[in-house]
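Omission of a single protein chain aside, the complex is shown with its protein chains in their original locations.
And now, subunit A:
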């Protein structure tokens, strides 16, 4: 019996290697560009990344984002941006990009010892 796991959501799905997963080599002509979606949950909060979708243009991306990510009042504002236009650092925490902030403990308030009898500090 091929390996079938329960944790495929609505029921068991096969996880054996005979189920192909190779991404297609060439990008499909049908494909619309990928957009990343950011939603402001309510006034006073930042926009937060919620996922992505495909749309033919910016306007359609906003409409689709509304249907997909705010069906239950999850937002008051949506940003969409083409995934191809995002420049990202490597997420690896060992990345030297973030090393300079690692040894600067004096940037944090707790670095400084203040006597307990000093009020309001």
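By definition in this document, a residue touches a chain if its C-beta (ideal position, glycine included) is under 8 Å from a C-beta of that chain, and two chains touch if they have at least 3 such contacts; residues count from 1.
Heads up, the rule we're going with is that contacts and distances are computed from a predicted model.
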Hidden chain of the complex, named as in its UniProt record, picked from "Nitrogenase protein alpha chain", "NADH-quinone oxidoreductase", "1,2-phenylacetyl-CoA epoxidase subunit A" or "Cytochrome aa3 subunit 2": "1,2-phenylacetyl-CoA epoxidase subunit A"
Missing-chain contacts mapped onto subunit A: 1, 3-17, 19-21, 23-24, 27-28, 30-32, 34, 51-54, 56-60, 67-68, 71-72, 88, 90-92, 94, 96
